[in-house]
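Sharing a structure below in structure tokens format, with a few things to ask.
All protein chains but one are shown in place.
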Amino acid sequence: MSTAERVAYFNGAIVPESQVLVSFRDRSFKYGDGVFDMTRTFGGRIFKLREHLERFARSLKYVGIDPGVSMDELAAISEEVVARNLPLLPEGSDYWVGQRVSRGVDVVGGDFYQNSGPNLIVECTPLPLKARAHLYRDGIDVIFPSVQRIPPECLSPNVKSHNYLNLIMGDLEVRSYNPNAWSLLLDTRGFLAEGTGSNIFLVKDGALYTPKEQYVLAGVSRETVLELAEQLKLTVIEDDLTPYNAYTADEAFITSTSFCICPVHSFNNKVVADGRVPGPVTKRLTDAYVDLVDFDFVEQYLQQLH
Amino acid sequence: MSTAERVAYFNGAIVPESQVLVSFRDRSFKYGDGVFDMTRTFGGRIFKLREHLERFARSLKYVGIDPGVSMDELAAISEEVVARNLPLLPEGSDYWVGQRVSRGVDVVGGDFYQNSGPNLIVECTPLPLKARAHLYRDGIDVIFPSVQRIPPECLSPNVKSHNYLNLIMGDLEVRSYNPNAWSLLLDTRGFLAEGTGSNIFLVKDGALYTPKEQYVLAGVSRETVLELAEQLKLTVIEDDLTPYNAYTADEAFITSTSFCICPVHSFNNKVVADGRVPGPVTKRLTDAYVDLVDFDFVEQYLQQLH
Amino acid sequence: MSTAERVAYFNGAIVPESQVLVSFRDRSFKYGDGVFDMTRTFGGRIFKLREHLERFARSLKYVGIDPGVSMDELAAISEEVVARNLPLLPEGSDYWVGQRVSRGVDVVGGDFYQNSGPNLIVECTPLPLKARAHLYRDGIDVIFPSVQRIPPECLSPNVKSHNYLNLIMGDLEVRSYNPNAWSLLLDTRGFLAEGTGSNIFLVKDGALYTPKEQYVLAGVSRETVLELAEQLKLTVIEDDLTPYNAYTADEAFITSTSFCICPVHSFNNKVVADGRVPGPVTKRLTDAYVDLVDFDFVEQYLQQLH
Amino acid sequence: MSTAERVAYFNGAIVPESQVLVSFRDRSFKYGDGVFDMTRTFGGRIFKLREHLERFARSLKYVGIDPGVSMDELAAISEEVVARNLPLLPEGSDYWVGQRVSRGVDVVGGDFYQNSGPNLIVECTPLPLKARAHLYRDGIDVIFPSVQRIPPECLSPNVKSHNYLNLIMGDLEVRSYNPNAWSLLLDTRGFLAEGTGSNIFLVKDGALYTPKEQYVLAGVSRETVLELAEQLKLTVIEDDLTPYNAYTADEAFITSTSFCICPVHSFNNKVVADGRVPGPVTKRLTDAYVDLVDFDFVEQYLQQLH
Amino acid sequence: MSTAERVAYFNGAIVPESQVLVSFRDRSFKYGDGVFDMTRTFGGRIFKLREHLERFARSLKYVGIDPGVSMDELAAISEEVVARNLPLLPEGSDYWVGQRVSRGVDVVGGDFYQNSGPNLIVECTPLPLKARAHLYRDGIDVIFPSVQRIPPECLSPNVKSHNYLNLIMGDLEVRSYNPNAWSLLLDTRGFLAEGTGSNIFLVKDGALYTPKEQYVLAGVSRETVLELAEQLKLTVIEDDLTPYNAYTADEAFITSTSFCICPVHSFNNKVVADGRVPGPVTKRLTDAYVDLVDFDFVEQYLQQLH
Partner (left out) sequence: MSTAERVAYFNGAIVPESQVLVSFRDRSFKYGDGVFDMTRTFGGRIFKLREHLERFARSLKYVGIDPGVSMDELAAISEEVVARNLPLLPEGSDYWVGQRVSRGVDVVGGDFYQNSGPNLIVECTPLPLKARAHLYRDGIDVIFPSVQRIPPECLSPNVKSHNYLNLIMGDLEVRSYNPNAWSLLLDTRGFLAEGTGSNIFLVKDGALYTPKEQYVLAGVSRETVLELAEQLKLTVIEDDLTPYNAYTADEAFITSTSFCICPVHSFNNKVVADGRVPGPVTKRLTDAYVDLVDFDFVEQYLQQLH
């Protein structure tokens, strides 16, 4: 195997990524009938792998897929895949580490749910540091698209599934207005929900606000921020948040696996406070996050600007 | 190329199906970020290919994917793929003929929407005649699951996308009660919507009722039935239909590309009328459908029972 | 009066049950235009009669019925009825004790609300211990029907009225799938609501979750569990709970006047955790409940299995 | 049997009304777990008995109760009960004729649905002509209460069940503002639904509007008006009607079994048009109704004013 | 009075516009507690004044304001105001003609509804032909903002009131993305509603679609188009329209008093069909509109481009 190519785990073996190919009859290709989870490394070390795999296990239970391996085995595989790929990681960069499973490949002529059994993949992807670096400097311009987030009575937003078209439609709508803007979908009741793989936080009068878990994916970064806020003695309120709350917030930031914490500059082109980022509470939480992971991810992003 | 294997069109070439493989970074595998359409053959002849491709074009526009070929070219490709696969079709059977396109394979380290461009596939699948034959004899037992159909403000049900998890969750819920039952999701308002790839019709006092297009995929078979009903001078009403309407209907049937028309035996275990299938209006429409396609698809299914 | 027949209070007198007959023009027979409350005995002693009668008083105020007696008088009557019926109680069994009032008997030819004044009944019913005993051994299989719980803008679920058809429709739907399953209705927003006379609790990471009072009858058993949880220093959260929360819970149980606490085995055929019941938190709460009422109701049920 | 008392059919026998008594354990008394239907006589002749019994059969199917007699038998019973009671009908008056069935009397100690089998009653009630006569002279003052009509996803409004508390709460709210006002509930979407046993019609620019069947009981009088309107070449539109539509209507009227047609004077104290009743279209429909039933029900009411 | 200033009717007199001043205690200034209507002239002749005043009368009834003049008097006043202002109309231009009434000026220290009685204004405003001319050449770029249209259960969209903030918030959101874009609000169910003072039409397969009157102001231009469509034998369907319907329409146009008919170029930056405007059906309707009013309003706009 050439050292020039990353490897991935695929149904029992670690192989070059170019060999991780699935049939067009794979149910995840045809129906998005799969789930995944995704963590990142900091300086090459995987962050909160256990928490991610616990969520992965819940996603699997919800969709009724048995991946055929235990979460402990999957943790070991994930560590192995990262270890094998670390030599290929560009200087100063880090990896997303993802576990993906589809329900299987449909059997021709069979019942709709007759299939080959799960396709399981564990893979690494270098973070898009350069593409996002400016967001740490300038803050994110968030736009609420008109398309609304799928409600929990239809498909649980707590499940990290391979059905992303709703979020993608929001992205495409927002990008047609401003290619650099970030989509944040409102839920079907009109409250702030989430963006693609990201959670929103508002700061008002020193307290921290974020949408309730019923309506969004409970991100591990979101959870990390909630824990850090508790340590910093900040009041944290999970609540229904309105566009009014966003427009009149003192500060705002986005969390995601790749971002950790990234400040928001505006909502629907209404600048948050005086527009300077990050605000003081965002800064404190970011510093605490950096301390927790013992890695300056902000600096990691910003150095891509040079 | 061996004659023992079906072929498919894949990005410009016709190749054995086993060579139609996509990367695990394909956006349709990861996000269901793709659309498709699906027609069938009757005695080897493709049915209403143009109507299916027109719908495919609308789906593509909605999700903002350019497949790189015109619908005319796609029609020719579809005909070619069927022609090449006809020799492999089992006696008495027929094909599903599908066009599928994903937005592309994600570029590592790039922006979320940077990708390789579309993966386009045209493929044939033998219909699952045997697995479904008993439904023509006994009628379908329909169950309304508790999970609700995604509403149009979140993702248009008119788009035949690769995001099927909502429908799949309904199927799995219903199958856990009765492995042979058919899931029919209610919409978020509580009205009858649709099942996986299928539409519902009720007959009451000689008139035909079916849910409104805003809430369901406007199936080509559904459209065909509406046209046949007009020819038969039946009153047709597209309306919000309640479980009460289903329970008290005189007859009911499901339409889908593979089914064409298949009678319903019960809703939530309440038997429709006296339980005998098909009812007279269903029979007239089925006969007209057989005439239209000049092929007895009911007989095709039923002969699988022997 | 024969000792072989239970007695009940009926509009001022204690009479044999067979003499408690109401006209077909009684508004509760015709319209369910009445309210009730229901407690149980433990070893013959009535449990939390005052709390039940306070709720009964609130139900009466909501529907605008004056029962013609004070809650203190009703307490005395209830004690009297139980005392008179205790000799008839089978060894090892216990009573439901109910207060029921209808608005009255319609006056023929009068205005729609002209009536005879309230019919008031206080009655005892032996608990269905045998029919439900297996649920303590195996856990309850809970199913969410497609019919949704009536929302508070239409009729307050906090009122224990004689209008149960909504809950009954849920029961009948679920029983048609599995005669032993227990219906738990979702509310019109898709969150867990309640079953017929029963509340649901989930346990996750050691904390206790139950739906908010706005959407369910605030059961006295539910209230008792909330108090016991506080004593046991458990975190208790009244919140909107999703099917996802149910599927991924560590434990779950149902509370009701007759059940007190009974463990859940599965939701929609997804087994809770490893399927063993009761889980540790459920067990602790059950033990505390047994201590509080100084009566082992679990043993009372289980001995019916022999 | 004394000729001074009306008789009713009760589980196989015709008996004096005072002997039609049900146990307090009857499920319709306890839960409103029953259904009914109700027609009226005109000059002693039963109106559209067949249509009412067909609806009764649909209600029975929805709630899953088997009354133990056929609709043909029930028709004969109904005719018999009326015939036996005609001698007792006051001069100039008429009867409501009702069929009522409860699921049965609960079995003590049994499963929740174990019961004695249905209680079936067929009964006559003199119409409250005097109490309502002034409404034909002055028109009805309609008020929309704040309580909303139960939506079809919870309990079908098409079923004439013994669960009337939602409608009763509306009545009581409205009567607390004005004892003579008539409650018309809005549905959960804010559109006009129905009152207790009554449907609403608006007239605008010569066309007739009434709420859609999905949200209201499809009254037989409503159906009769729709048929008469067709004969009179009036445009009829079943649609979602707003309070704005009501306030700005040219005319409005209520239909019900007892009213047939009765004009509306105001909605929420906004007088309809110039306040004179009946308006011309209402008058034409009323005259046609009188012709159809060959009986002047308006005169029947109005003569009670003397 | 100088001939250099337009005049307006103000509470009984025709005065220079600069003298039409209202107190800051006027309820329309403080609460938007007023209603209005607005027509336009074609070549100086008022269009459908009667229809506009009939709608004005309905708005007045809904909000319970008596303007103190009859609609006939108001018609005469409107004609008079136009006649007096015609000499001031720029060559080639035309007027908006508006009737506005506020509930009155609040009485200090009084009850909240004690006021001076209505302030009534009839006024002329030259149409903004130049500002909008390019829209006839290029088509309108329509964007759906995230803010949703107020639903009829809160405030009837059929009433042309002085409460426009909901529509204004939509405009401001859309203009922040693209200063030339036109806001079209979705309703709270996610269907196309209306823009500020404008209605939307879609054309698909030769048929004309527009949102239902329940959710939008029934514009007189909209009504005119519906009449013209009938004359042209076009199928017209008032229905719930989705963003999908907009994206996949063959043509689309906006109607308003000032626009009459103006083609749409794109929805959310998805170009309608091939982007050329006007489409053939739009063109036919525009020509018919021009014929009806006997005035080429398109040319009137387009000549402003030179």
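Chains: A, B, C, D and E, in written order; residue numbering restarts at 1 for each.
What we mean here is this: contacts are C-beta pairs under 8 Å (C-beta built on N, C-alpha and C of every residue); 3 or more make two chains touch, one makes a residue touch a chain.
This structure is a prediction, so every number in the text was calculated from the model and none was measured.
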Contacts of the hidden chain among displayed chains: A, C, D, E
Sole contact to the chain not displayed, among D:29, D:95, D:144 or D:164: D:144
Options E:41, E:78 or E:161, residue touching the unrepresented chain: E:161
Among E:46, E:97, E:147 or E:216, the residue in touch with the chain that has been omitted: E:147
Sole contact to the chain not displayed, among C:152, C:170 or C:243: C:152
Where the missing chain touches chain D, by residue: 143-148, 173, 176-178, 186, 190, 243, 268-270
Interface residues of chain E (partner: the chain not displayed): 8, 10, 17-18, 20-26, 28-34, 36, 63-64, 100, 102, 108-113, 121, 123, 125-131, 147-151, 153-155, 161-166, 168-169, 171-172, 175, 188, 196
Hidden partner chain, residues of chain C it touches: 58, 61-62, 64, 151-154, 156, 158-159, 212, 214
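Keep this in mind: only the chains that are shown with their structure count from here on.
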Touch-network distance, chain A to chain D, counted in steps: 2
Geometric centre distance via CA averages, chain D-chain C, whole Å: 33
Distance from the mean Cα position of chain D to that of chain B, given in whole angstrom: 44
Residue list for chain A, restricted to those that touch at least two other chains: 64, 147-148, 151, 153-154
Chain contact graph, described as a line, ring, star, complete graph or other shape: other
Chain-to-chain touches, reported pairwise for every pair that qualifies: A-B, A-C, A-E, B-C, B-D, B-E, C-D, D-E
